[in-house]
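Take a look at the structure below.
Heads up, one of the protein chains got dropped from this complex, but the rest are sitting where they should.
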Amino acid sequence: MEDSYHITGYAEHFGTWVSLILLTFMTVFISVFGADLNTLTVATALFIASVKALVVAYYFMHLKYDPKIYRIMILIVMSMFVIFLIMLIFDYLTR
Amino acid sequence: MEHSFSLPNSGHNYDAKASKLGMWLFLYTELLLFGGLFMVYMVYRALNPDAFLIASFNLNVWLGTINTVVLLTSSMTVAMSITAIQKGNSKLSLILLALTVAAAVIFLVIKYFEWGAKIEHGFWPGMDHFTNLPFGEQLYFYLYFFMTGLHGLHVVVGMVFILIVMKKIKNGSQNKNKNQLLENSGLYWHLVDLIWIYLFPLFYLIH
Partner (left out) sequence: MTGTSASQPSYLDVTKGLFSWIFTLDHKRIGLLYLYTVGSFFLVGVILGVIMRLELFNPGADIIEAQTYNQVFTLHGVIMVFLFIIPSIPAVFGNFFLPIMLGTDDVAFPRINLMSWWLYVIGAIFALGTLIFGDGPADTGWTFYAPYSVKTGTNVSMTVLAAFVLGFSSILTGLNFIVTIHRLRAPGMGFNDMPLFSWALYATSWIQLLATPIIGITLLMILAERVLGIGLFDPAIGGDPILYQHLFWIYSHPAVYIMALPAMGIVSEIIPTFSQRTIFGYKAIAYSSMGIALVGYFVWGHHMFTSGMSGPSAWIFSLLTFFVAIPTSIKVFNWLATLYKGSIDIEVPLLYALAFIFNFLIGGLTGLVVGALAADVHLHDTYFVVGHFHYVMLGGTGFAFIGGLHYWFPKMWGKMYNKAVAKLAFAIIFIGLNILYFPMLILGVMGMPRRYYDYLPEFHTLNQVSTVGSWIMVTGLIIMLVNLFIAHRKGKKAPDNPWNGITLEWQTKSPPPLYNFDKMPKLAKGGPYNYPNAKNS
């Protein structure tokens, strides 16, 4: 291979894990004990889930150290999915 | 097969980058496979917000949380096993992969008890209790079983994938210099984790 790859250290993986666990407890805590936030909880839960997903993809799945094309592709795929979702929900909201 | 002339860009060469790209493309299809289900979930949740809320009370948040932690931990161990093999430490890599498989088993066992409890109470589609539920709650449980079931299937596939890689590490065909298969199994495993990250709040944390 023309370029050497990056080896992620054990400590970095462990740090990633700690942050993911913290986020998990945060989302559970908000949901179980902050129940009066109503619809906001859905948004917060999804927001935290997305942060977690990003952390997993960036550090565990190595996206951070991969060539840029991988980040571009996943960005396109995810934004397409989000547009699908918006166009679909739009139909239901405007009926 | 021998042949006298061989192209530098031959499709028969070992190409770790191609196999990584292929794996990512496959992951996109997996994301969209679950994406379709998320769309259905979103629409029905928007149409039946209260029923989804009431139905979600039947799930055990703590079991869900434990499973989340289990999967996140297994994600870490599989990522570390890649670090280990890249540093040439096959033995550590194997231990970490064994831990990953153990975590997968724990996840499935917990899932088994969760499903078992639901089915015991008649929430499986077609059972008496299920048929008496309001439509919205029926949809919730249908989606719950469908999505966690499909996810569980992916856990099993990921586990088998990792076991195969473990065998290859043992016989030396995955090593310090050639470890794309391990990386791909890791990517797949992270995807399983990634999907669970969304399933967990969508089913357990409606409050």
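All chains are identified by letter, namely A and B, in their written order; residue positions are counted from 1 within each chain.
The working rule: a contact is a pair of C-beta atoms (placed from the backbone, for glycine too) under 8 Å apart; a residue touches a chain by one contact, two chains touch by 3 or more.
Since the structure is predicted, the reported quantities are computational estimates derived from the model, not experimental observations.
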For this session: Please identify which of the visible chains the hidden chain touches across the whole complex.
Result: A, B
Seminar exercise, completed: The missing chain sits against chain B at residues 1-12, 15, 17-19, 21-22, 25-26, 28-30, 32-37, 39-40, 43-44, 47, 125-126, 135-136, 138-139, 142, 146
For this session: In the full complex, which bits of chain A touch the chain not displayed? Write them out.
Result: 77, 80, 83-84, 87-88, 90-95
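As a convention for this text, only the chains that are shown with their structure count from here on.
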For this session: Take the average of all CA coordinates in chain A, do the same for chain B, and state the distance between these two points in whole angstrom.
Result: 15
Seminar exercise, completed: Per the touch rule above, chain A residues touching chain B in the complex are 1, 5, 7-10, 13-14, 16-17, 20-21, 24-25, 27-28, 31-32, 35, 41-42, 45-46, 48-49, 52-53, 56-57, 59-62, 70, 73-74, 77-78, 81, 84-85, 88-89, 92-93
Exercise. For the complex, which residues does chain B have touching chain A?
Worked result: 16-17, 24, 28, 31-32, 35, 38-39, 42-43, 46-47, 61, 65, 68-69, 72-73, 75-76, 78-80, 82-83, 86-87, 183, 186-187, 190, 193-194, 197-198, 200-202, 204-207
